[in-house]
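The complex appears here without one of its protein chains, the remainder shown in place.
The block that comes next holds chain A.
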Amino acid sequence: MVRFLVTRLAGMVGVLFLVVLFTYAIFFALSPDPAVQICGKNCTPELIDQIRTNLGLDRPFYEQFLGFLSGLFVGTTYGTGPNAIDCAAPCLGYSFQTGQPVLEMFEQRFGVSATLAVGAAVLWLLMGVAGGMLAAIKKGTWFDRAATGAALGGVSIPNYVLALVLQYVLVVQLGWLPFPQAVPFAADPGQWFLNFVMPWLVLAFTYASMYQRLTRANVLDTLDENFVRTARAKGLAPRLVWRRHALRPALTPVVTLFGMDFAGLLGGAIIIETVFGLNGVGKMASDSITKNDQPVIMGVTLVAAFLVIVGNVIVDIVYTTIDPRVRIGARA
């Protein structure tokens, strides 16, 4: 188990390094000169040169990359003399637009994305997994058809369309929900909660549709397995056949998918956050892209990749407890 963890973590570090390298290379090669952007309207060539020197943009790629890496691990200092700015590890740099440290921007926004992800995850697991199981049990009935049809809709309707429709119906027509606006939890918990209802629903619906289809298909496949026939041949009660022998194998792939989806969402739900005006990591990503705010784009990419990779490792570890065939140290 220890060896498994070590190799898994080493692999994770390797992948992360590649992600950092490629992201950095892409932004280095593709982006317009950030010094010009930072310089603003009253710009002189001398000023641009000075900004370049301060940010180290005049240095070759590998030096800049190493500087960025060391910033991540030990912190870094921008500029020299009295104007020098210390950026403690893990330093993701400063926004070109606002001058705010990227890490601080994350800290302010992560809570929103996490709240969005957790609430939506609870909903979609309830709807998707339970719905998928029920549809499989009641295969061919009206429930199955309705659930499968709804799932097809959920997969096909883009979530921004659903978001707008829902806003129109629930807010404008029925007035059941207030128009979404940013309210801190401490100021008014009720209002805060209501604000999240629609984003949760919309986000969850899309995922629930995928989970419903996956769960239904897996359960039906598992029910056809020979070991389910064996369980029935033993004379087990149908409830036990179902719970012990059908459900556990059927839900294992769902765990994998969930780990990755959830981790991905923590890195921001760009469309949902933008549509509902939630100031989360996803909104920050889309803003930084439209404004070509390189350090923020880099930061978002890295953190999102980090979360997905960590999510994967966690899934792998969880898997070893669910499925004995991948359990480490088990010998034939």
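Everything below uses one rule, namely that a contact is a pair of C-beta atoms (placed from the backbone, for glycine too) under 8 Å apart; a residue touches a chain by one contact, two chains touch by 3 or more; residues count from 1.
The rule is simple: contacts and distances are computed from a predicted model.
The listed choices are "ABC transporter ATP-binding protein", "Protein SCO1/2", "Aspartyl/glutamyl-tRNA(Asn/Gln) amidotransferase subunit B" or "Acyl-CoA dehydrogenase"; the UniProt protein name belonging to the chain that is not shown reads "ABC transporter ATP-binding protein". Contact with the undisplayed chain is limited, among A:Gly71, A:Gly93, A:Pro199 or A:Pro249, to A:Pro249. Touch with the hidden chain on the side of chain A covers residues 225-227, 229-237, 240, 244-245, 248-249, 322-325, 330-332.
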